[in-house]
Structure formats: C-alpha cells, structure tokens
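Here the complex is missing one protein chain, while the rest keep their positions.
Think of it as A and B in the order they're written, each chain with its own count starting at 1.
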Amino acid sequence: MDDYEAIRALKARYFRLMDTKDWSGFRQLFCDDVVIDVSGSGGEVITGADVFVDFLTDRIGPAVTIHHGHTPEIELLTPTTAQGIWAMEDRLTWPDGTRVHGFGHYHENYEKVDGSWRIRSQRLTRLHTDFQPGDSS
Amino acid sequence: MDDYEAIRALKARYFRLMDTKDWSGFRQLFCDDVVIDVSGSGGEVITGADVFVDFLTDRIGPAVTIHHGHTPEIELLTPTTAQGIWAMEDRLTWPDGTRVHGFGHYHENYEKVDGSWRIRSQRLTRLHTDFQPGDSS
Partner (left out) sequence: MDDYEAIRALKARYFRLMDTKDWSGFRQLFCDDVVIDVSGSGGEVITGADVFVDFLTDRIGPAVTIHHGHTPEIELLTPTTAQGIWAMEDRLTWPDGTRVHGFGHYHENYEKVDGSWRIRSQRLTRLHTDFQPGDSS
C-alpha cells in the first residue's frame, strides 16, 4: 500500500471510528501532540490527542453523527510528512432532536510514526451550516 | 490498474449501474454465489447474484435511487481475495412520494475471477435512516 492509499485509509478510519464511537481506535489515528483547530466552526484550538478525544466524546458522544469525506488532495512533502485537503459534510442529531448539517473542508498535516501515518494537525473551514432546533430549544 | 484502483472501480460501477438501472451490467459485478446481508436495515440474507438482482429490481426498480459511497478501507488478503468497508448514503423516492434517506457502511469481500474483481459478499450496517411517508401512507 503506497502513501496515498495509506493516508486515504487513515482518514477513512477517522470518519468510521468517530461515527461508530470507537474512541480508543480513534485515538490511535493521531500524533500525541496533534493540534485541532475548529475555531472556524464555532469551536476552539485543541492540543493533544487525549484532550481532543475527551473534548469530542463530551461534545458529540450522545449524538448520532455522520461524517463523510470527499475528493482528497494529498501532497507528500517528505518520506514521513504529508498534507491533505478533504471536502466534508457532517450531520449531527442530538437526543432532543437538534440537528446540525454542515459542509466545508479539512486542511490537515500527516506524519509517519513507526511506519504508520497519523494526523498531525487539522483545521476545519466551513462553507455553510444548517441548524434545526430540537424540543428543548 | 492496480488492485486498489480496480476494486474502487468495481464499487463505482455498482453505484452507477444500480442508480441508472442497468441491471444486466450490474449483474456482472457479482460472483454467482454472492451473499448479500441487508438484515441490518430491515431486509434479509440473499444468496445468488440472479436472486439478488431479481430482489433489487422488484424492490427499488420503480424508485428514483441515489447511492453514494465514500472513503473505502480496502485490504488485499491474497492475490485473488480482498475485503473493504465503504461509508454510504442512499436516497430512494417512490412514485407516491415516499422517501427513505439512510446512512451506514457496506462491509464487503471481493474475489478476482478470470482477471476481474467481483463482489463476493456484502453486509450493510446502518447509522441512521430518515423516513418520509408518501401520498398512499
């Protein structure tokens, strides 16, 4: 499996393990000191894979989530570093019926650690978000 | 074209030929004794490509269908066998206005038969399904 295939498979697992709530498998996809910047969609900048997984479990754990990624633009920079841009769409439904439906792009860096590609940084930009309030709103 | 490309192209044809209702082309994508398990989304377990195509023609033939697949995780097991997981989204609209809109994953096995990859088995798991009744409901 070449580096393009391996990075695509990494991101494929990112989406599947998040949406099936396999948080321990999900944790393994990141460099320990990953930087996640979701400030472009009302979030914050988070440093550290454990902190990020805690944040995410708290934020979307109770929701049904569907995250899809499309048409990656992957660029290999060195034998152990790469960058990529992914188009994305996400749908989140909370128990009270609140729905968020968004579109945008992930801008990411990857690093090959002990032979496996991991996510080194992520920044999310948004094209559009639809919001539908739930019962408790 | 390497095996990853060929298996992606096989699944791409699966989606396109189903949604454009090219059932004879669609039939060619499967091993004769394919096993299709859609019990996770209210269906059943079907054995045999001809039986599956008959089932599908009957079930979704009159509907406008849109099936999209995303971020495959393909693993080559032997020179002639492979497995894959695909994220999926489908939208079905029946003549009476009934709409089903679902999300999930295909878990599949592939086999190389006479130089061409085919689908050997498929199991569909669902994350979420939205249902909108039509006029006759």
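What we mean here is this: a residue touches a chain if its C-beta (ideal position, glycine included) is under 8 Å from a C-beta of that chain, and two chains touch if they have at least 3 such contacts.
Keep in mind it's a predicted model, so treat the numbers as computed, not measured.
Q: Using the definition of touch stated at the top, determine which of B:Val51, B:Val64 or B:Leu77 touches the missing chain.
A: Counting the whole complex, the residue in contact with the absent chain is B:Val64.
Q: Hey, which subunit A residues sit against the chain that's not shown?
A: Those residues of subunit A that touch the unshown chain are 4, 70-74, 85, 87, 89, 103, 105, 127-128.
Q: Where does subunit B touch the missing chain, residue by residue?
A: These residues touch the chain not displayed: 1, 5, 8-9, 11-13, 15-16, 19-20, 64, 66, 68-70, 91, 93.
Definition applied: only the chains that are shown with their structure count from here on.
Q: Measuring centre to centre with CA averages, how many angstrom lie between subunit A and subunit B?
A: Those two chain centres are 26 Å apart.
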